[in-house]
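Read the structure below first, then the notes.
Excluded from the complex is one protein chain; the other protein chains are retained at their positions.
Our next item is chain A:
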Amino acid sequence: MLNRRSWKILGLILGTVLMLVAFVASVALGNTPMPLTALGDALWHYDPTSVNHIILLSERLPRAVVASLVGASLAIAGALMQTMTRNPLASPGILGINAGAMFLVVVSVSILQLRSPAEYVWAALAGACLAALLVFLLSRGRHGELSPLRVVLAGVAVTALFVSFSQGLLIADQQGFESVLYWLAGSVAGRDLAALEPLLPLFAIALLLCICLVRHANALMLGDEMVTGLGINAGAIKLLLGVVVILLAGSSVAIAGMIGFVGLIVPHMARGLFGLDHRWMLPGCALLGASLLLSADLLGRFLMPPQEVPVGIMTALLGTPLFIHLARRGASAS
C-alpha cells in the first residue's frame, strides 16, 4: 500500500499515465495499425477523403472514449456498492443492477424501437433502479441485516430473472437478435460520439454527487452508528450513494451493454494500492477501471482475429478467478 501522501500522489500520476498509454494504444492498434501522427492530423487537420482519418474519428476514438468512461463509471459504482453493503463481492454486475438496466434497454429497443443511447438511457436508469430495489428488498433479513451470501444470491436471482426475460423477448422477436446479443455480451465498439453527448450530464451529476459525498462514504465504512454519531442521516447518505450507483451503472449499460466484473475487480485493486480513504481510492478506481477496460478491449481485438471478443466476455474471464478467491476467503468468515 502507498502510505505516504506523496506516494499516493505519485500513484495517481502513474495511474493517469497508464490510462493514457492504454488510451493511445487502443486508438493506434487494431486490424489496421495507425501511426500516432495520423491521430494528430485527424484531430487538427481532418481530411474527409483519408480512410485512416475516417477510421480514427468514427471508430477508434469513440471506442476508446466509451471504454474509459464506462470502465471508470463501473469501477466507481462497484466501490460505492462495496462500501454501502460492506460486502467485498458487491458490484453492479453481480447484484443484478446491470441486468435490470439491460432488460429495460432490450425492451425499449425491440418493442418501442428506440435507436440512440440518449433515448433509451432513461429505460436503463429505470431498470437499474428497479433491480436495486428488488435486491435490497430480497437481501434484507427480517431484522434488516444484510448477510453477504444472501445479498449475492438475491443478486444472482434478480440477474437470472432479467436475463431470462430478455432471452424470451429475443427468441420471440428474432429480428432484434443481433442487437440484443450485443447488449448481453457487452461491447464498446460501434458507438457514435455525438450520440453520447446527451449522456454526459448524467455522468457529471454522478461525479458531483460523488465529490460531495466522499467524506460521508468514509464515515459509512465505520458503521451506521458512527455516521449517526456525526449527526448525519445514514439512510439519506446511502440513498444518495445509491443514486450515484444507479446513474453510473445505468448510463454505462445504455452505452455498452452488460460488462461485468469491472466493478468487482477494480475497487479491490484500488483499495490495495491507495488504502480505504475514498478521497484517494475513488480517483484510483476511475483511472484503473478505465485502464482495465481499455486493455481488455484491446486484448479482445487480437485474441482470435478476424473476430473480436466482446469486452464483457474478456472482463468476465479476467474477473472470475478473483471472485472465486474472494468467495473462498470471505464465505468462511461470514
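Quick notes on this structure:
In the analysis below, a residue touches a chain if its C-beta (ideal position, glycine included) is under 8 Å from a C-beta of that chain, and two chains touch if they have at least 3 such contacts; residues count from 1.
Note that in this section contacts and distances are computed from a predicted model.
Per its UniProt entry, the chain excluded from the display bears the name "Iron ABC transporter permease", taken from "Putative oxidoreductase YjgC", "Iron ABC transporter permease", "sulfate adenylyltransferase" or "Heme exporter protein C".
From the options A:Ala38, A:Leu153 or A:Ala195, the residue with contact to the chain not on display is A:Leu153.
In the complete complex, the hidden chain is touched by one of A:Pro62, A:Gly78, A:Gly100 or A:Gly312, namely A:Gly312. The chain omitted from view is touched by exactly one of A:Leu29, A:Ile54, A:Leu114 or A:Leu161, namely A:Leu161. For the options A:Ala42, A:Leu56, A:Val109 or A:Leu170, the residue in contact with the chain missing from this view is A:Leu170. Not every partner is drawn; the one left out touches chain A at residues 89, 94, 134, 137-138, 140-142, 149-150, 152-154, 156-158, 160-161, 164-165, 167-168, 170-172, 174, 177, 181, 184-185, 260-261, 304, 307, 309-310, 312-313, 316-317, 319-320, 323-324, 327-328, 330-332, 334.
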